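My questions all concern the structure below.
Excluded from the complex is one protein chain; the other protein chains are retained at their positions.
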Amino acid sequence: MMTKEQLIEAITLYFNENIPFNKLVGILVEEVSVEQVVLRFPMKPELIGNTFMGILHGGVTSTVLDVAGGLVAMINAIDRVFQSDPAMIQEKMRKIGTIDLRVDYLRPGYGEEFFASATVIRHGKKIAVTRMELRNEKNEQIALGTATYLVG
Amino acid sequence: MMTKEQLIEAITLYFNENIPFNKLVGILVEEVSVEQVVLRFPMKPELIGNTFMGILHGGVTSTVLDVAGGLVAMINAIDRVFQSDPAMIQEKMRKIGTIDLRVDYLRPGYGEEFFASATVIRHGKKIAVTRMELRNEKNEQIALGTATYLVG
Amino acid sequence: MMTKEQLIEAITLYFNENIPFNKLVGILVEEVSVEQVVLRFPMKPELIGNTFMGILHGGVTSTVLDVAGGLVAMINAIDRVFQSDPAMIQEKMRKIGTIDLRVDYLRPGYGEEFFASATVIRHGKKIAVTRMELRNEKNEQIALGTATYLVG
Partner (left out) sequence: MMTKEQLIEAITLYFNENIPFNKLVGILVEEVSVEQVVLRFPMKPELIGNTFMGILHGGVTSTVLDVAGGLVAMINAIDRVFQSDPAMIQEKMRKIGTIDLRVDYLRPGYGEEFFASATVIRHGKKIAVTRMELRNEKNEQIALGTATYLVG
């Protein structure tokens, strides 16, 4: 049977390699724990939204914040049921879904590389609420987010 | 000088052809007026988020709703200043930005083609608030959204 | 045993008479069904927020929208378990809670009487999502809301 570390590694690999839209955007999982998830992605021309100003498309921001929040919610849900059999864990992963998402856009998305972090602010058997943040390589805060996930 | 119809046509072309991330997702402007904007895009493998279930990535949903809301907010802002010179219109287009976005995910994103519509629910000189909806080709409601834009 | 009609009447009475903050604001249940809840309340000096302009406090708006959304979510949750025993229904009422609420303030809250309506836009065993609207006696739209409730 997998250890918790192996399971987290497998989920990281799945997020990096097997989710098509994550690959299209170029999202990479940088750090995963029950406390915090950090994703990163480099700027590339396809991610631009405002060609007058050369900044990140708002949809990239909302995508990455949702992925970060969903991953930290999933890791926490899995951590809860880890004592149980792996089948239940896969069931968790299959069923987790975003209920709602709010994004606050604070600064224009200038940057060469971006980092999205997420933490859980409410965690129950049925729902999890997370907060997320997007920063660029200069550590400037681009956007904040809050999301609610169905986890059970 | 451009007529209002020519201007709307130019903006539609810009959204379809010149915004890189819109092209990456495959968003096409279907209908544009002061009253309503409708976008559409076909499902394709790169847009999948949940490979267990073969459904649309939540980030595609939030992206398309934000684009629809932003476009109807922009059309309304331009409509207001249309009497003024074209330079001001370009200024409007350059500066419009999402302040915040909320997405409510109602059903799994199954479908072969998707349609996002947006209308303005509050329109002032400085900010606009819009409501958006995503449906599939069977007219099933996938998600609803609300967003606030800086328009002046 | 109570019929469904008697149960709805009992809940209406409870909302009107037994929730202290509802009484303080002056909220009255006007209409209750699975499809829609309508509340109403008269303007009174204590509800004013902006004394320069004599308009409703934004907190009154958010309160009434949350009460309307919570009531329609509760009625739908109860409708689901009505075949079961009354003890479970009381359990439902006890445990229902707001997860998150968004209010969009569209117009200043001028008016002599206000009406808040709510409908369910997503209804599952665990969570319900509702949309709400506040209008005055001239049928002017003051605010819109969206809320997520834990119902199971």
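Going in written order, the chains are labelled A, B and C, and every chain counts its residues from 1.
The definition used in the following text is that a residue touches a chain if its C-beta (ideal position, glycine included) is under 8 Å from a C-beta of that chain, and two chains touch if they have at least 3 such contacts.
Just so you know, these numbers come straight off a predicted model, no measurement behind them.
K.L.:
Out of C:E9, C:E46 or C:E137, which is the one that touches the chain we can't see?
P.N.:
For the chain that is not drawn, the touching residue is C:E46.
K.L.:
Under the stated touch rule, tell me which residues of chain C contact the chain that is not displayed.
P.N.:
Looking at chain C, the ones touching the missing chain are residues 18-25, 45-53, 57-60, 62-64, 66-67, 70, 93-94, 97-105, 108.
K.L.:
For the chain that got dropped from the picture, name the residues of chain A it touches.
P.N.:
Residues in contact with the chain left out: 102, 104, 106-107, 121-122, 129, 131, 144, 146, 148.
K.L.:
List the chain B residues touching the unshown chain?
P.N.:
Against the missing chain, chain B presents residues 99-100, 102, 124, 126-127, 129, 146, 148, 150, 152.
Going forward, only the chains that are shown with their structure count from here on.
K.L.:
Rounded to a whole Å, what is the gap between the Cα centroids of chain B and chain C?
P.N.:
For chain B versus chain C, the centre distance works out to 31 Å.
K.L.:
Centre to centre, by mean C-alpha position, how many angstrom separate chain A and chain B?
P.N.:
That gives a centre separation of 23 Å.
K.L.:
For chain C, jot down the residues that touch at least 2 other chains.
P.N.:
In chain C, the residues touching two or more other chains are 102, 129, 146, 148.
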